[in-house]
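Supplied in structure tokens, the structure appears directly below.
With one protein chain withheld, the remaining protein chains of the complex are depicted in position.
To keep things simple, chains are lettered A, B and C as they appear, and every chain counts its residues starting from 1.
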């Protein structure tokens, strides 16, 4: 029997119950990637202490895969050291979600880019 | 409701129970038309007395329409004066059969031609 | 959970009476209509009757109906048929920017193969201006192909005006009426069309069967499928007998209750449109406010993305579409909405609700109950909403 779902159960779980949706008012780093004209937009808020992500929240405009990868990446980075999360790629996220449809793989790149952008903002803010 | 038969009931009657099949040994006129390479062949035997067709028989190699028109024309000419049967055309035969499918109309020409050929033979034999 | 199917422009459920009518041809009456024995003749008669019925619903002569393997094939037959047959005469074709892909991609195919195509733009309601068509005509124009109504937004084109222009200039005029058949009264003479495409599965008929109306006396038209003598030599292949019979029954049923059904659907559609406009802020109608298919409502919900809404509705048992279901797997913004000048971010938030004969008031009420909280939830998640 083949899979009948549009997305895997894991993806659907993160889509239906996205973790860490929202905004961190006093975020240490904020990254916004994508643009609504081309498709998805993700905004990622990080709270960082001692080189550790102590909180992460997101807002995403995009398809099911974009929302699920956003949710998953916040889960993956929370509690991790900055050094560690630099290892996290879109592949890590996709795998953690149990895979994505081929034509949706590009969505997972957004999450990876959002982390980069938020860290860049953190370094810039710190000076 | 549309007609479902390949041929009309009248044609099928003459096809299933062809009238006057056979040979007249001492025929006064015999006409053979058509050729087996192109399709139908009809051989018509006439017995003539006092310018009147007193008997007619046929043999035909051909499709349903060819057989039915052969049968019908022998019925139409029997008992008639030669002068009268000269009026008989393929249209007369077709009408007497209650019509033929368009792509089968050419078959009725064979019958008309067979009558012509048999009469020609009769005149030639008589000298 | 009650399932609410609101994607009838993508495809429709088979009418039970249509299935009933098809079944004998999937059982005992299995003959090949070309066979001369009783099995064949029995079926041949039924195909002829079906052709009369389908011809009847568009005011055509049965000899002008060629059954095809669907609407896309009918479009290809009409367009390539004319293009290939007239290539010595000219290689210019006029179409619109918002045709179905079956027309658009056929034109693009021809464009890659030596033809010149003019894609007429549309106004903000998705309407083609007849004068734009008139202006585009040149000496080598061999075909004008403008659809009757649009599958995504439902806008109905001014076909009569366009056909008048085509006729004056002696140019063949084709219309893709796939979405109109069974929903709007169609008459090939009133419309003045030379060619017209339809498809059975859009009016509760079976999938995989359609028809192309080809006006008597049309100059040469190349068949798409050469072979046996079926369909007046315009479409070879053993007939999809059950499909054709089902198609004709679907036409018969649609004809019989068209006026009544049209009113019913317009009232449901407007109830949905008004309800959503009332209950949700920042929504927009895509398509013409009045010149529109009774079945079709396309709306944009700003600041959110359509697939997310679609999946959320699907989880609630409500089936709708974003963009055109017929271009499978495609993630590009709908070419129809783009041509109408709608901003991309608004396009991304569009949903199409398309109604059919099985929809009821309760269906509409369910959407009005379920969708507003979904939009609210998804907007809360959207980085665009807060800004």
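Quick note on the criterion: contacts are C-beta pairs under 8 Å (C-beta built on N, C-alpha and C of every residue); 3 or more make two chains touch, one makes a residue touch a chain.
On a predicted model such as this, the values are computed, not experimentally measured, just so you know.
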item: Chain not shown: contacting residue from C:37, C:219 or C:380; value: C:37
item: Chain not shown: contacting residue from C:276, C:310 or C:374; value: C:310
item: Hidden partner chain, touching residue among C:98, C:242, C:293 or C:374; value: C:242
item: Among C:230, C:248 or C:350, the residue in touch with the chain that has been omitted; value: C:230
item: Contacts of chain A with the absent chain, listed as residue ranges; value: 2-6
item: Touch list for chain C against the chain that is not drawn; value: 5, 7, 10-14, 19, 22, 26-28, 30-40, 68-73, 75-76, 84, 100-103, 105-106, 108-109, 113, 199, 201, 206-209, 222-230, 236-243, 307, 310-311, 313-314, 317, 319-322, 325-330
item: Positions on chain B where the hidden chain makes contact; value: 6, 15-16, 18, 21, 23, 32, 36-43, 59-64, 66-67, 103
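To be clear about the criterion, only the chains that are shown with their structure count from here on.
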item: Graph class of chain-chain contacts, one of line, ring, star, complete, other; value: line
item: Chain A and chain C, separation of their C-alpha mean positions in angstrom; value: 40
item: CA centroid of chain A to CA centroid of chain B, Å; value: 91
item: Separation of mean Cα positions, chain C and chain B [Å, integer]; value: 56
item: Shared interface positions of chain C, touching two or more other chains; value: none
item: Chain A: positions in contact with at least two other chains; value: none
